[in-house]
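Yeah, one chain of the complex is gone here, protein chain that is, but the others are all in their spots.
Now for chain A:
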Amino acid sequence: MAAKPKLHYPNGRGRMESIRWLLAAAGVEFDECFLETKDHLTKLKKDGFLLFQQVPMVEIDGMKMVQTRAILNYIAAKYNLYGKDLKERALIDMYVEGLLDLNELIMHHCIQPADKKEQHLATIEDKATNRYFPVFEKVLKDHGQDFLVGNQFSRADVQLLETILMAEECKPDILAQFPLLQVTEWTVLMSFKARISNIPTIKKFLQPGSQRKPPLKEEDLPKIMKIFH
């Protein structure tokens, strides 16, 4: 019987969090080996476990997979969360890539110098509410279905929920905004959020005690930086 996937990363969100979300949503149990020190990372490198000397690394199905997108693509395809054909896959990829861009922006917030933080937050808010969320609100509104693509749960839905929750951590009422130029309330996204949060595997992941990681606290940043630099 196949062993559980094993995740190698520091004990925080970073680039591993989307992978945790996808495995959890697919109902796949996984183990985690947390990198706590630079020596730990050095050992992984010396042992030849990291193809490009980087984490995330996930041991899965006899492979030591690296590169976040490669890992996400593999998990999504393996657990049928990647659409039923090339065209659905194309749509899923477009949505996911957009969301990963927004995720990346949010992820970088914690490393902004103090004098740039406020402006960066404004950028996140602007991009979320003007560039990204309107797309998904419209997609869901136009087809009226529960899921983004192909009337079936996919990695795009998982990624959208993850990103909505991350954006809300930056600005709790981000989904209840009335953007200046539009009189729109993100009603469809709000109901999407509630619906997807209630999917049993996801509901479990959202509960305390799961392997979901909290946002990075400022005081924990130096420790993380020390591992990588």
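In this text, a residue touches a chain if its C-beta (ideal position, glycine included) is under 8 Å from a C-beta of that chain, and two chains touch if they have at least 3 such contacts; residues count from 1.
As a working rule, contacts and distances are computed from a predicted model.
Undergrad: Name the chain not shown, per its UniProt record: "cysteine desulfurase", "Glutathione S-transferase", "DNA-directed RNA polymerase II" or "Transporter"?
TA: Checked against "cysteine desulfurase", "Glutathione S-transferase", "DNA-directed RNA polymerase II" or "Transporter": the hidden chain maps to "Glutathione S-transferase".
Undergrad: Touching the left-out chain: which of A:28, A:70 or A:199?
TA: Per the contact definition at the top, the residue touching the missing chain is A:70.
Undergrad: Over the whole complex, note the residues of chain A touching the chain we left out.
TA: Touch with the absent chain occurs at residues 51-53, 61, 63, 65-70, 73-74, 77-78, 86-87, 89-90, 93-94, 96-98, 101, 131-132, 135.
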